[in-house]
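Entry: chain A
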Amino acid sequence: MFDWIRDWVLLNPPMLAFVKVITVVGVLMTSVAVTTWVERRLSAIIQFRLGPNRVGPAGLLQPLADGIKFLMKEDIIPDAAHRPIFILAPALAMITSICAFGVVPFGPTVEILGVTVHLVILDLDGGILFALAATSLGVYGIVCAGWASRNKYSLLGGLRSSAQMVSYELALALSLIGVLLVSGTLRPTEIVEQQAGWFWNWNVFGGWQFVGFLIFLIAAYAETNRLPFDLPEAESELVAGYHTEYSAMKFSMFFMAEYIAMITASSLAVTLFLGGYQLGIPLAIEGPLLWIIQVGAFVAKVGFFMFLFVWVRWTLPRFRYDQLMDIGWKRLFPLALANLAATAVLVAMDVIRR
Partner candidate 1 sequence: MTANPGWVLLVSAALFALGVIGVLLRRSAIIMLMSVEIMLNAANLAFITFSRMQGTAEGQIYVFFIMTLAAAEAAVGLAIIIALFRLRQTTDVDQVNLMKW
Partner candidate 2 sequence: MNLIGFILLTLLSVGSAVMVIQRRNPVESALALAVNLISIAGFYLLLNAQFIALLQVIVYAGAIMVLVLFVIMLLNLPEDPRESRSGFFQLWLAVGFTATFAVILRNAIRGQLADATFAAPTAGFGTVSVLGHELFSRFFYPFEVISLLLVVAMVGSVLLAKRRL
């Protein structure tokens, strides 16, 4: 049987990619469910109340109950809505969110049954650019949803949200260029390999990318429409923004797309700035045990950033829209440019050695 697996799956690139995609999508969906539970319980702790604790032990089956509820709700499409684009928009949001995860290396190069397998779906030469491209395309889902609802509030929410996303993409891209200067490559697997060893070798410490890391994080909060940048979908402002007219499964697709975008942004931050799957402490062990530990280290780091997302959401107040655009264009963008210039000088002076 192992021979069959080796010949038909591991040595067959399309089939191997297919298996990797299935695995990653499955893990992402499960992570979304876990994240909803974490968000509700953590927000409850922060707000000094109890979260969901009825459904299953400590409320652990709450995401399952939510999923069943969403599946069984009535799916209402407004009469005046533009049907093809109305139905297409949540799918667009989901597709682009999941696609961006394709270049993230979630584990080292392992050997399964004698075949070398890279634990990354797409080992592209311009991997970071692919993640940026998928994020750029994420604007379409929101813009289409806002327009196709034929609703003033939805349109305004959609336009505001997409303007915000486009503005913060600039600062995001510039912080990524800082990483490119330090690493000399756009391939995420090589960037992670360069951060091996002790944890002060990570790009955020030894690569002098601390400012770049902060810029990336703030821009990631704005890209995923999370607080403190979530005016376009805040409840008291624009009803529910671009997903006002959506019900049941389509709304839950937007919901899932937002959480998957959070996971993707956290994974990119971990890969580029915090050493990816590298443990940060050089261990003397080799082989499968080390690989499992490294994948676990990746999951732990991404989990920490998800915790940070939820923590910041329930702690900080949200920005007003003009304050939001002000920060994006007049403060974050010049800061990112300054970071780029400083990194270039440091690399030229050979202070950062890779």
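Heads up, the rule we're going with is that contacts are C-beta pairs under 8 Å (C-beta built on N, C-alpha and C of every residue); 3 or more make two chains touch, one makes a residue touch a chain; residues count from 1.
On how the list was made: all candidates are chains of the complex that A comes from, given by their letters.
All values derive from a computational prediction rather than experimental measurement.
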| item | value |
| --- | --- |
| Chain A in this complex - touching candidate among 1 or 2 | 2 |
| Footprint of candidate 2 on chain A - complex, ascending | 82, 85, 124-126, 129-130, 132-133, 136-137, 139-140, 143-144, 146-147, 155, 159, 162-163, 166, 169, 186 |
